[in-house]
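For this depiction, one protein chain was excluded, whereas all remaining protein chains were kept in their positions.
In this document, chain identifiers A, B and C correspond to the written order of the chains, with residue numbering beginning at 1 in each.
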Amino acid sequence: MATTTLAKAVNAALRAALEDDPKVVLMGEDIGRLGGVFRVTDGLQKDFGDHRVKDTPLAESGIVGTAIGLALRGYRPVVEIQFDGFVFPAYDQIVTQLAKMRARSGGRIALPVVIRIPYGGGIGAVEHHSESPEALFAHVAGLRVVSPSNAADAYTMLRQAVAGDDPVIYLEPKRRYYDKGEVDPAASPHPLHSARVIRLGRDATVLAYGPTVRTALEAAAVAEEEGTSVEVVDLRSVSPVDFDTVEASVRRTGRLVVVHEAPVFFGTGAEIAAHVTERCFDRLEAPVLRVGGFHMPYPPARTEHAYLPDLDRILDAVERVLAY
Amino acid sequence: MATTTLAKAVNAALRAALEDDPKVVLMGEDIGRLGGVFRVTDGLQKDFGDHRVKDTPLAESGIVGTAIGLALRGYRPVVEIQFDGFVFPAYDQIVTQLAKMRARSGGRIALPVVIRIPYGGGIGAVEHHSESPEALFAHVAGLRVVSPSNAADAYTMLRQAVAGDDPVIYLEPKRRYYDKGEVDPAASPHPLHSARVIRLGRDATVLAYGPTVRTALEAAAVAEEEGTSVEVVDLRSVSPVDFDTVEASVRRTGRLVVVHEAPVFFGTGAEIAAHVTERCFDRLEAPVLRVGGFHMPYPPARTEHAYLPDLDRILDAVERVLAY
Amino acid sequence: MVQLLTPHGERVHHPDYDIEPTPGELREMYRRMALTRRVDAEGVTLQRQGELGLWPSSLGQEAAQVGSGLALRADDHVFPSYRDHGVALARQVDPLHIFRLFRGVSHGGWDPAEKNFHLYTLVIGSQVLHATGYAMGVADDDADSAVVVYFGDGATSQGDVSEAFNFAAVYDAPVVFFCQNNQWAISQGVERQSKVPIHRRAAGFGLHGVRVDGNDVLACLAVTRAAVERARQGREATLVEAFTYRMGAHTTSDDPTRYRQSAELTQWARKDPIARLEKYLLNHGWADADFVAGVGEEGDRLAQHIKESVRTMPDPDLTEFFDLTYAGEHRQVTEEREWFKEYEASFVEGS
Partner (left out) sequence: MVQLLTPHGERVHHPDYDIEPTPGELREMYRRMALTRRVDAEGVTLQRQGELGLWPSSLGQEAAQVGSGLALRADDHVFPSYRDHGVALARQVDPLHIFRLFRGVSHGGWDPAEKNFHLYTLVIGSQVLHATGYAMGVADDDADSAVVVYFGDGATSQGDVSEAFNFAAVYDAPVVFFCQNNQWAISQGVERQSKVPIHRRAAGFGLHGVRVDGNDVLACLAVTRAAVERARQGREATLVEAFTYRMGAHTTSDDPTRYRQSAELTQWARKDPIARLEKYLLNHGWADADFVAGVGEEGDRLAQHIKESVRTMPDPDLTEFFDLTYAGEHRQVTEEREWFKEYEASFVEGS
């Protein structure tokens, strides 16, 4: 497929899934003729019909609840939630039903439901359109939570999510939708749950996922100019966390900075810091530092540049772990 | 009031709040004639009428959504959610409305809504009746999240929660409802957000809140017999966390074990461990250890004794931080 | 309100919903209702004896449950709530499954596919959306099965239930919404859940709505059968409000004397669903005292079997539960499972 945007890679993955398995169905608000508000499902209803690509009533609980029913019937629904802030009406169905039904059934029932959510800030949007709810799903057993940072991962991780038998919260970094990258559908993929070292370095590890990965790479490049060698890990999966890869990196560098857009307090960085510190206590030269959102509702668009962890905030933290 | 149970202390606090402020109203399923499934609101509808103690339709989102409306009208609603697992239909109203409306209004609107939730396991209940959702609220800015561990705190903390102008998730440790303690309504209370050192010790700090505090104290007593001096901190408030008190204790003992019933992964222990480690890196003799629930839906009642962190699991962790 | 059999056991007729079951069929209805009542009583007893953690009694609702349950084909799919023991028995689901749940050894680990009887659902109203989605799938498959979902009067207040009504209408899903209005949701009378009769909610969403005497097994069978046919053939959804009464406590944890009058019970006792069918059968000579006694003995044997089985149900080991959460591997689960096994083993070694 060569070079394409992250959004188009998602579209290609959905198309391929619809082609490969007649049980795959898409559901969501405005995903049909409109192709979704980000055009991620563009052309799919036209080509696969409105039974396979279902425009739904405006009711997220209804969408996820009926997706569960369709999964029980043998379908593999891929649900689109229009924006991060609108997943909460479905939270009950996700947490008490989707996540728990397999265990409830003694492991008998598979619920292959993928919930795609464009998430994160940086697009100048109004309230509820810039949130990062991953921690609110990762704490809930029974869900997998993943987020690609680039087009190639967007394609392969979505194919894997759809093919797997577990519910997956698939978080799409909306401000990276138009970032381009190589996508090779035939490439043999890394496991869905695996983290990846995407830049080698000696002095400190910066861990990021989804939208902040590019920022982390940019920070590493700047740091290099300043003589600091930063290793970058793309976490890819928030639940489970591939601690083997993360710990191996930290053992090499001795220092870790975790970056995400979600508020730091009770965020992903907390789990990473706690676990890595437990495992690498004697190898850490400095405490794990967290760079992320503040404990406030996501602020109005004209302040988001200051709210979002940017290159400077990452470099500041890298300096602090180095100076420790 | 002298000696009373935790459940009765909550009842007394509600009664006093209803008496002191005509704007206080209670809302919930079965809280009227029945007095709630735990009888916590026993007698209140009889004495204050069904406008002040409102039995509601069976709809948690409706309850919280209308409580918000009542708060906008100048009321101070205290909502009862029947069991922890049934708060999720209201999660959207709590997270996108209750928590955010003050900030949305530029700080103009106060939303003094208290949401009481009997939570946690250990009572041999069926599914959804034994959960500990605190982390799912603590990550959300705009909410306060507190949990008393004893009758005295249950009384004073609820009075403070109702009197304050912020939304409060008030988590009642249901398996401790019948634990007795001294309640003195006239005693000058500790601030709602403060943690408390409830047992002094030298060798390690065990931090707990809500239902696990008693277990932590029991563990400390056993440890003492074995020659280990354990300090116990009752966190009381999960958001905010009173890190001053926690850090001071850790600086004294050099070791920290965090205990809660909620799953460890992405739980409160992660935030405490990450933050304390950042602040006390050089004073920690061992990594912070976490003792809590496993990453699975709360299991059937006849296995919960093995699921819940008990005295042995706490002692095991204390041994491990000491042996480090 | 559709009624075919009065509280006195007299047959009445209805222009839209008449059926003429054979005496054999009538006896089978009686049998399933009586077994339901016996099994339910055993649940209450076993809970009192400490063998179960909880038991929600179906007492008084046997006609609604058995009548509707018997209206279905094997390939129809049922989504029950948590009090629908009579539906389970009508579907020939092994009652021990239900006892496992309320004993606290499982969360309901039966195989829904075996009898097309889904797991009990405790979060009020959730299953109503699952059933609707399942029915959407049936329609997409061009199958002619129907889906029946059970819920209470209280559940109608939940947003999920309204959303399900709407999805069913918008997608022409072959589903029957079977609401047992047993007048109570724990301590709240139905007037706290709806200002108007519940079946009326249907029209506002574009569903058929019908109220049936929920203590009349014939009427429940007839109305459900018609609704199921409408679903099967016309892809049209129906809301059935079965007007019945919860004769027992909400569950064994509940104390209904705090909120309802015994006069109400006396009044509803006169409308008992089993007594009226018994009268009808006896009056017409389609059953005799021997038959009734026989069913009673069968119930006692079943209850005895349940009691013995429940008492000897082994407690599960938590270790088993780690691997039920995910189909694939999950690193945190693996780590915790291994830790737990070692931890448990340390006691055995140490002891």
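Please note the rule applied: a residue touches a chain if its C-beta (ideal position, glycine included) is under 8 Å from a C-beta of that chain, and two chains touch if they have at least 3 such contacts.
What you see is a predicted model, and the numbers here were worked out from it, not measured in a lab.
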item	value
From B:15, B:193 or B:283, residue that would touch the chain that is not displayed	B:193
Touch with the omitted chain, as defined above, among B:4, B:45, B:66 or B:130	B:66
Residues of subunit A (touch criterion as defined above) contacting the omitted chain	29-30, 32-35, 37, 55-59, 61-62, 85-86, 88-89, 124-128, 264-265, 294-297, 299-303, 306-307, 312-313, 316
Missing-chain contacts mapped onto subunit B	25, 51, 56-57, 59, 61-62, 65-75, 92-93, 96-97, 100-110, 141-142, 144, 164-166, 193, 239-244
In subunit C, positions touching the absent partner	157-160, 162-163, 166, 169-170, 191-196, 200-206
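As a convention for this text, only the chains that are shown with their structure count from here on.
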item	value
Chain closest to the assembly centre - both centres taken as Cα means	B
Distance from subunit C to subunit A - Cα centre to Cα centre, in angstrom	40
Gap in Å, rounded to a whole number, between the CA centres of subunit B and subunit A	30
In subunit A, residues with contacts to at least two other chains	92, 96, 100, 103-104, 141-142, 239
Subunit C: positions in contact with at least two other chains	106-108, 123, 159-160, 321, 324-325, 330, 332-333
